[in-house]
Structure formats: structure tokens, C-alpha cells
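What follows is a structure written as C-alpha cells; I'll ask about it next.
Removed: one protein chain of the complex. Kept in place: all other protein chains.
Take a look at chain A:
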Amino acid sequence: MSVLVNKDSKIIVQGFTGSEGTFHAEQMIAYGTNVVGGVTPGKGGQEHLGKPVFNTVQEAVEKVGADTTIIFVPPAFAADAIMEAADAGIKVIITITEGIPVADMIKAFDYIKSKDCRLIGPNCPGVITPGEAKVGIMPGFVFKEGEVGIVSKSGTLTYEAADQVVRQGLGITTAIGIGGDPIIGTTTKEAVELLMNDDDTKCIVMIGEIGGQLEPEAAKWVKENGTKPVVGFIAGETAPKGRTMGHAGAIVGGAEDTAEAKKAIMKECGIHVVDSPAEIGKKVKEVLS
């Protein structure tokens, strides 16, 4: 089993014919992901990478039964793309785009609440279920099939964690990149909950960073509802207050959103917190044996 995406997901790419969309759609298809088409307004009826191009998401849903989308649309139009996907009945909306204005995301986030869908991201590396579907920009070969679920705000740090897990002779059920923006569709807690309910996942790696309250919220949920071990890391112990560290959401505002404060709460809630990012894989191996 796995969560969010698998071999049966019918995936479309929004921003299909753009350079980013093209490059990553190619990689996804090469991985064996079930890409059923793409959307680029005005290019409907064409074929791209051997898959049909549609003008609207609705058309893609009607004609090829799309249920999952990955969005590479430029920031100025990305919120619109999210709402279009939600309106068309897409169930899993994975948004890679970085740099969407906050005001646009406030609207999109509010809009999709009444729709039957789940948004992942924006500003995220996507979701991968090894051996089944890569719906993101991550290097597929790093992720081997296995029993560890990963939830992370970051891209390369997710690859790092997955690599460490694999080197311990273990593998990944599903890795979920939830994104590093101030407003994201799926919180750390929600992603952890998905993996907690997945029978094949035996351990969860939860990677967070400074800013916001998502990790403490997830930790408290784990304390109440957790049924399997969770290994945690928070990046940004050395980040200065009030400075944005790359990710728009990675900023220390007050005492409660520092790495120290988050790690303290996570420890209290029974999460196996590692202080060194080089120890993630080792810790997973330890809690599983």
C-alpha cells in the first residue's frame, strides 16, 4: 500500500508544454508514472511527449479520467491552476511552483476547502511512491521500495533522508514533500496522519524547519494518536531571527517557532528527534530494530 499516488493514479501535468513541465513530465514518464496527458490552455488537441494536450482540466477529467495533477504553471497563474483543478474534480493536486503571491494562495486555499480534493504544496518537490509513481521533481533512483514514510518541507533534504534510509537497507512507502511556503495545502500533521493509517508504513520520518507551528501540531497529534515510531529533524537551528531562509515560510518570528522550541515539543511528544541531519537513517534503523 501507499498514500496519495500509486500505479493506478491517472496523472495530468498542468503547464505541460512549458520547459519545466516538459522536462519533469519526461522524467516522470521514464520512471513509469501513469501520465495520461497534460493541460496547456490554447494548445488543446496537440500531442506532447506522446500524450494528449487539453485546453482545460475539465476536458482532461472527462476524456482520460484524470484524478491527479501536478502543477508547473508560473507563479502568477498557479493559484488559478489549483482552483481549476479543484473545480474539475481532481482529487490530488500537487503544486511544484515556487513564488506564488500569498494573497493568491489565501484565495485558492479558501476556494478548495469546499471541494473534494487534497492540495500538496505549493513550493514542494512532489510525492513519490517508489516503484509505482513519481509525481514530482525528485530523483527517482534515490527512493527504493520499503517500509518508511517521509514527510518533509524541503526537496533536497528529503532526498538526503531517503538516501540515508536506503543505505540502512530499508526503503520508502511514500515520500510526501509538503512544501516550504507559509500557506500549504497539506500540513505536516495531515501528511503524518495519512502515513500513520497506511499499513505498509512501519516508521515515519518527519522533517521540518524553522517558522510556523506545523511540526508541534503534528507532534501533539502523534502523541495522542500515534501507532508507529516517528523520527524527526528540524532544520535551521543556526538561522537568525527575522530572516527568510530560502523557503518563504522558513523564518523565525518568535520564540515558539525556533528549531529548539519545536524539537523540545517533539521530544515531549515521544518523537525520536535527531539533532544532526546526518543521523536520520541511523535513527530509523534503530527504532525499527
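Going forward, contacts are C-beta pairs under 8 Å (C-beta built on N, C-alpha and C of every residue); 3 or more make two chains touch, one makes a residue touch a chain; residues count from 1.
Heads up, the rule we're going with is that contacts and distances are computed from a predicted model.
Entry comment: the absent subunit's protein name, as recorded by UniProt, is "Succinate--CoA ligase [ADP-forming] subunit beta", drawn from "Amidohydrolase family protein", "Glutamyl-tRNA(Gln) amidotransferase subunit A", "Acyl-CoA dehydrogenase" or "Succinate--CoA ligase [ADP-forming] subunit beta".
Within the whole complex, the absent chain has one touching residue among A:V5, A:V39 or A:I207, and that is A:I207. Check A:M105, A:L195 or A:V231 against the missing chain and you find that the one touching it is A:M105. Contact with the undisplayed chain is limited, among A:I11, A:V135, A:A219 or A:A235, to A:A235. Chain A meets the missing chain through residues 27, 75-76, 99-107, 109-110, 137-139, 141-142, 152-160, 163-164, 180, 182-183, 207, 209-210, 212-213, 233, 235-240, 243-250, 254, 259, 275-279.
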